[in-house]
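What follows is a structure written as structure tokens; I'll ask about it next.
All protein chains but one are shown in place.
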Amino acid sequence: MTGLHVKDLVTEFHSRDKVTRALHGISFEVGSNEIVGIVGESGSGKSTVVRSVIKLLMPPGKVTDGTVTFHGTELSNMPDRKIRQLRGKDIGFVAQNPFSALNPVVRIEKQFANIAKAHGLKVDSESRSRALELLTSTGVNDPERVMRGYAHELSGGMAQRVVIAMALYLNPKLVIADEPTTALDLTVQRQVLDTLTRLTRDSGRSMLVVTHDLGVVANYCDRVLVMYKGNIVEQGPVSEVFVHPQDPYTVSLLNSVVRPEAAPAEAGLEAGPPEAALDARPPEAGLEAGSPEVESNPLAQPPAVVLNRRGQRTATPDAGEPALAVPAPSVHPTELSESRST
Amino acid sequence: MPIIEIKDVRKTFRTPQGHTLNAVDGISLSVERGETLGIIGESGSGKSTLGRLILRLHEADSGTILLEGEDIRSLSKRQLRKRRRSWQIVFQEPFASLNPRLTIRQIVEEPLIVAKQFGASEYRSKAERLRLVTSTLEEVGLSEDFLDRRPANLSGGQQQRVGIARCLVTDPSLVVLDEPTSSLDLTIRASILRMLAELQVSRGLTYVFISHDIDTVRHFCSRVAVMHRGQFVETGTTHQVLSNPQQPYTQKLMAAAMPPIPYSDSSTANASSAVNASSAANASSAAKAVSA
Amino acid sequence: MSIQGLPRTSPGLRVTGWPRRSRNFLTNKSSTVLTAIAVAVIVGLPLLALFAPLPHDPFRPDTNAIGIAPNGIHWFGTDGNGMDVFSRTIEAAKLDLPIALAATALSLVVGVPLGLFATSGRIGDAIMRVIDAFAALPIIVIAVVSIKLMGGGATDVILAIAVVAAPRFVRLSRASAMTLRSARYVEAAAAIGCSPVRIAFNHIFRNAYGVVLVQATLTAANALGTIAALNFLGVGVKPPTPTWGAMINDGVSMLIRGEWWAAAFPTAAMLLAIASLNVIAGAVENKIERVERVR
Partner (left out) sequence: MIRYIISRIAIAALLLFGLVTLSFGLVSLLPGDPAVALLGEYATPADIARINSQLGLDKPFWERYFDYIGNTVSGDLGKSFFTGSPVSSEILTRLPNTLIYLVPGLLLALLIGMGMGTWAAYRYGRAADKTFTAGVSVLMAMPEFVLALLLLFIFYQQLHIAPAPLGMLSSVDIPPPRVTGSVALDAVIAGKWTTVSSILSRAALPIVTIGLFFAAPFGKTVRTGLLQVLNSPQIEFARACGLRPMQVFRYALSDVRGALMTYMVLLFAAALSGAAIVESVFAWPGVGGWSLDGVLKGDVPVIQGFVLIMGATSLIGYVLLDTLITLLDPRTRNTVLHAKKWHFGLRSPRQAATTRA
């Protein structure tokens, strides 16, 4: 069995008096030589997925059910020590913001060396030249100088290239990229994504990209998973999902994007989604992407809600309404579960 | 008479290390009543600073700024505060721009109280203020239930609606929108933009719309100015600038945009939608050749 | 920022309610009870000393009962002079607690406006430099010197402790004023034409007072310890007026002989008061966090 197989993954955040489910038993796979995108809005649980897969979740987050299999190896019950050896070596990770990911007071060179050391490899001129080579292929100019310097001396794009080089340093089979370009300037995003996908495809790796940007998925991914409130509501080849979306949420997501070919001043402004339903998420959500509380989902019984939501959606295409004067029914489960918990 | 007319405005910041940064470097522009001017640029281009200079939330170093014919750089602090009710701003971070300790009612009412202090007799009665607050909230799609809530109990989209209500309650003529939707979720953005467009028509507002998102600007603005390192590199109608960009920087910016449609544009397409591996590899090298 | 999964106030509820859960291992209910007990200790002890009839005169030594262990007549025993430890321990609360609270209040009144005022300009800088120089001085010496300087009554102790504690409030209120000044909602307030005074009160102070309040409670606890330390060293209120610190000092020689009660009971009373103030500080902090963590 090659590639990454995730089955019925459930992740919960445990606090003293209640448990919030961030992932409600999701299943997907990433085959070899494949680039898979996870899209969703803040609070959908997309970042929790990758952290659950490589066990980076910090308490009180906890994977409570499901299996993760990577190239035939079961990760779910693997001891921490083994998982650690897997990280970096077999599964590379590209962080969101290079400046907060790289250690600010350790030279880049030393950070490469530390990765090698962590996996029991010798640190010598050979390992160094491999790092230099990688930096060159990620498009870092003057890699020698970058190696001797610190993260803060780099521009955003260059720093992210360094992060990519570190992720690929030990030649992993799978790369997981968590919003790899969100922190970068528009003009740089494209270059960095080009580099990342080129390096992935050229050496037959596979990649899992988490993003909220539909453009990234459309331009760089083979398959896409659409996440909403801790569930994968739709998955399939990008060409199919984006052209013929099946789930109402995917439809509203795609509709809310302003399409270039649409006529100005009309498109995007009229085809709004039923905001009432989406806008009634907990206040924390959407304030701090990436942190666990964002991903927490206050809905206690997700399947019912999902059904409820779906039925709701397909029945009422109330897109053009100035929403929220009358909250949609799906608001209530949220509020009820809250008032119960306080 | 244009509602905004600014000439050769400059603003320099000093960094803590004593370097100078020309955030806004000699910009002139004019905006007609009822129009929406889009200012587009990357982070650090000076677009937000320009927005604040227009309203004199930052003091410009030189140049003239006329709002509705008034030279606001020569107004006294008190006169300026009195006039603020007509020239408003909506901020990027909705939650950060709302005082967490105030209720929605207090937040939206505050501009009226300030106006009352400056002698606006129509806001003297408390009942009248409450009526205005309620009707403005309704206009932005928030019911009366929200009056006594606090910002923390609202979602991002609702918070931004409160921010918009606060700036509309005193019936302004000009609103600077500083990336009003960029921190919101995709599905909420569109409805906020739609609402802003409706309000513009119903209230006869003039917008200055600051954004880094080309697609949003394309659909929201009648005219566009592309800003780079404190200067306008290209201005014109939205159609002119975005369909046929003349300046290299604009072209670069346009090329960087990623349309969310697979197979959309042959010049930016690559193999991403290929399903099987071998064709993916082939196509990606093809795409490389194209982009090179 | 916030802690995940915590119950938020449901929309209809005001955020200003009394804290329902504490951050440590105590459950909601016991935390509330604990806070109530703490308040009772802080308010009750001095009241007890003022109004309740004490079993013995705290000032009159009984030469027939020197250093006797706790019994039915002398509940906490007697000290080396034959004075009743229980009566003196209670009596001391009348002095120690009000002095600590008054000193805190004074430093608050002086320190907070200074801090809010010192955010900008030359005068502000000058204030901060003086505060910095102060920080380099040995605190206990400053306190002792200032008490000596003024004579040594209760008011002098209050002044001395206030002098020592005020810089803390200057720093704290300055820091929060500086942070809040650049908050986006303050900019928003300026954009709708609020006057500087209105911004200061309606926006900055409204968000800053909570932190100051927590610090004030902690300072009161600290002041209690400092006052006791000063009295222990023999500075401050003159004997035979009982203070916890002085009583502990008197009891030390007995303690060395193994006669623990003369030192132990005033120590316990003092620790109880300090712990109560800390509990109150925790409760205040929780209440404030309730508002802040929903951000």
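When the chains are written out, they are named A, B and C in that same order, and each has its own residue count from 1.
Methods note: contacts are C-beta pairs under 8 Å (C-beta built on N, C-alpha and C of every residue); 3 or more make two chains touch, one makes a residue touch a chain.
Everything numeric in this text was worked out from a predicted model, so none of it was measured.
Colleague: Among C:Ser176, C:Asn202, C:Thr243 or C:Thr267, single out the residue that touches the unshown chain.
Modeller: The missing chain is touched by C:Thr267.
Colleague: Could you tell me which of A:Phe28, A:Phe70, A:Phe93 or A:Phe242 touches the chain that is not displayed?
Modeller: A:Phe93
Colleague: Could you pull out which residues of chain A are in touch with the chain that's been left out?
Modeller: 54, 56, 58-60, 84-89, 93, 95-97, 99-106, 114-115, 117-119, 149-150, 152-156, 163, 166-167, 169-170, 176, 183-184, 290
Colleague: On chain C, what residues meet the omitted chain?
Modeller: Listed in rising order, the touching residues are 24-25, 132-133, 135-142, 144-145, 148-151, 221, 225-226, 228-229, 232-235, 248, 252, 255-256, 258, 260, 263, 267, 270-271, 274-275, 278.
Here is the rule we go by: only the chains that are shown with their structure count from here on.
Colleague: What pair of chains has the most C-beta pairs in contact?
Modeller: A-B
Colleague: Considering only mean CA positions as chain centres, point out the chain farthest from chain A.
Modeller: C
Colleague: Measuring centre to centre with CA averages, how many angstrom lie between chain A and chain C?
Modeller: About 48 Å separates the centre of chain A from that of chain C.
Colleague: Can you pull out the residues of chain B that are in contact with at least two other chains?
Modeller: 95, 152-153
Colleague: Among all residues of chain C, which ones touch two or more of the remaining chains?
Modeller: Correct list: 8-9, 11, 294-295.
Colleague: Considering the complex alone, what residue numbers of chain C touch chain B?
Modeller: Those in contact with chain B are residues 8-9, 11, 15, 183-185, 187-195, 198, 202-203, 206-207, 291-292, 294-295.
Colleague: Within their complex, state which residues of chain B touch chain C.
Modeller: 55, 57, 80-85, 88-89, 91, 93, 95-102, 110-111, 114-115, 117-118, 145, 149-150, 152-153, 163, 166-167, 170
Colleague: For the complex, give me every residue of chain B touching chain A.
Modeller: Chain B residues touching chain A: 42-44, 95, 138, 141-143, 152-158, 161, 183-191, 193-195, 197-198, 212, 215-216, 218-220, 238-239, 252-253, 255-265, 268-275, 277, 280-281, 284, 288, 291.
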